[in-house]
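The other protein chains are all here in position, but one chain of the complex has been omitted.
Right, chain A next:
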Amino acid sequence: MKSTLRVALVGNPNTGKSTIFNALTGLNQKVGNFPGVTVDKKSGLCKLQDGQQVEIIDLPGTYSLYPKSADETIVFEVLSNPDNSSHPDLVVIVADATNLKRNLLLYTQIADLKLPVIIALNMMDQAEKGNIEIDINALASRLNVPVVALAARKSLGLEELKSAISYSTNIPLQHATIDVENIAPELIKAVSERLKIDNPYVALQIVHQHEHLKYIKKEDSLWIEEQEKIHDFHPQKAQAAETIARYNFINDILLDTVVYKSVALEENISNKIDHYLTHKVWGFVIFFLILFAIFQSIFAWSEYPMMLIETVFVWLAELGHTYLPAGVFTDLLIDGVLAGLSGVMVFIPQIALLFAFISVLEDTGYMARVTFMMDKLMRKVGLSGKSVVPLIGGLACAVPSIMSARTIENWKDRIITIMVTPLVSCSARLPIYTLLISLVVPSKLVLGFINLQGLVLMLMYLLSIVMAILVAWVMKIIIKSNLKSYFIMELPVYRMPRWNNVALTMFGSIKTFVTEAGKVIVAVSIVLWVLASYGPGDRIDKINQKYSSSEMTSQYTEEEINILKSSEKLENSYAGIVGKFIEPSIEPLGFDWKIGISLITSFAAREVFVGTMATLYSVDGDDSEMEPVRNKMAQARNAKTGALVFTTATAFSLMIFYAFAMQCMSTMAVVYRETKQWRWPIVQFFYMLVLAYGASFIVFNLLK
């Protein structure tokens, strides 16, 4: 049945595991999910020298089989369950040659699972530079495992690794490491018998992890719980004893195989760099300069590709209208699906660039230093140093940022980070801010060199960050947790970014974004299109009749009729009726029913706002032209009072509402996916709604 060999890559973080994965699979890789969990599964095909194709799976980086974060749980799950669809035939353990002792801990754990293993000893060039001499043959014979020396960044040793994979056997040959049974003899025996497991270390790990393992039945889990009490099993004491035994084994091996001559040179270079990058003053100055440069580039470099994408979609829509038969289906396809897709796809360049920058920051080791510098500050407001990464990412898009919060081990820190990240002004709010600011803020210079409009825009961004921090602080007080928060993190040596890794990250992020967000957006835009195109009873038919009468056609040109007709249709559609219905509740904020419709359509995604405004204020032509929308909005008057709709008070109130309200289906979907509970996206939706409503109300009444 199973013809292709399945190989899993396992290793500590920062060992070059993904470099090896990319080198083996190239563009021949895909991102999927492990069955039943939301951890990204990176896999790909690799062709060996003898023509054989093998499947390579990149498992999340971890220091040990005892998981510390959500992602790491998957490693033992996949390796210990032969029925898991990702269970490997062979494990390649990637180890950092410059830091062999800590890296071998994971090896000894996996070796005891009795799976066939190969050790890929990476960064051999760095080890040589650091005067660490490793006797590869002695190491291989002491462990009785194939050991391949690599310097993956220089593409050295990859061919040897491939041939080691093709010569591998399906029988685990490695020598035993420690006496596992000795840790809890009776308990291991009992569990092995009940679950029919023949490996004592698998049994022991199941005792530790049974609550998190998908393949352990509920009744077995409860039974293990009882057994732990009967046999007086203390998990932490057992783990401590095991870890010490493993390091004793490792020290013995290293004594005979490794010679340390002097301190590593690169370490000293890293120390010198850190002297500036984590300096009391310069550290923060450099950090903010880097952030500033990143956001400047994201906006500057994405302008042209974004225009290109818009042009392609306009061209596609024209093509559709020309060649497809006119009718409901064509309308749905073009005005519903295509319009919805174009609203999302224009953000591809910004998202790809943001991912590229974040991957460079992580790849070089700088992100770890930012975390190190900010931890104390973040902890004061209930976050962790590791929350800085998602919060920075939130300036571009909350969806990938919330996913990146997985690296935060502490549950409370992670939940608070997820809950406040959508408050940070993302790139989808930018078109709304710029439109409204240009409407009510004069474009003049303050102090002779600061553009007033630009200043207001920057204040909106600052306000969003301040609010995120305030809310985090409030949540720190409300949310109860007895889990200890801790911060034990490797500071990797500074390295040059690997550009093909950066390119592959960009490519992967685009692919995930298009497929994941695309699905939601297409569904929502179809619903919106239906609600905006149809109304109850025969209202819409009557409007059609009214405008095709000769009285109308003689009075107006065809173009004018189309404009009048579509705006009256919208008013009488289901969406329009809802807008009218909610009008009383949003009047205190200074909004009329048309803004109400925009607020509703924006719940699919904020970027829909400009498009909805364009339709509502009956501007024909494409949405990309801001000027006509702006003029129409500036002239719009309230039907009842006759006063201007977009006063300074209304515009600012609206901006504040968009800044704080949770108007993004994709974010809510990802929050559910990450927390696996509906209560978190629901709580988030309502607290943000209350916050947005309250703040808008205050702003409107202050400026009125």
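Throughout what follows, a residue touches a chain if its C-beta (ideal position, glycine included) is under 8 Å from a C-beta of that chain, and two chains touch if they have at least 3 such contacts; residues count from 1.
Everything below uses one rule, namely that contacts and distances are computed from a predicted model.
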- Message: Considering only the chain that is not displayed, what protein name does its UniProt record carry among "GMC family oxidoreductase", "ABC transporter permease", "Ferrous iron transport protein A" or "Carbon-monoxide dehydrogenase small subunit"?
- Response: "Ferrous iron transport protein A"
- Which of these touches the unseen chain: A:E193, A:E303 or A:E490? A:E490
- Message: So one chain is hidden, and I want to know which residue out of A:G44, A:P116 or A:G283 touches that hidden chain in the complete assembly.
- Response: A:G283
- Note on the structure: Checked against the full complex, the residue among A:Y66, A:F249, A:F513 or A:F657 that touches the missing chain is A:Y66
- Note on the structure: Of A:H87, A:R102 or A:R495, the residue that touches the missing chain is A:R102
- Note on the structure: Where A:I244, A:M307 or A:L324 are the choices, the one touching the absent chain is A:I244
- Item | On chain A, residues whose C-beta touches the chain left out of the figure | 63-64, 66, 68, 98-99, 101-102, 105, 236-237, 239-240, 243-244, 247, 264, 267, 270-271, 274, 278-281, 283-284, 368, 372-373, 375-377, 385, 484, 486-493
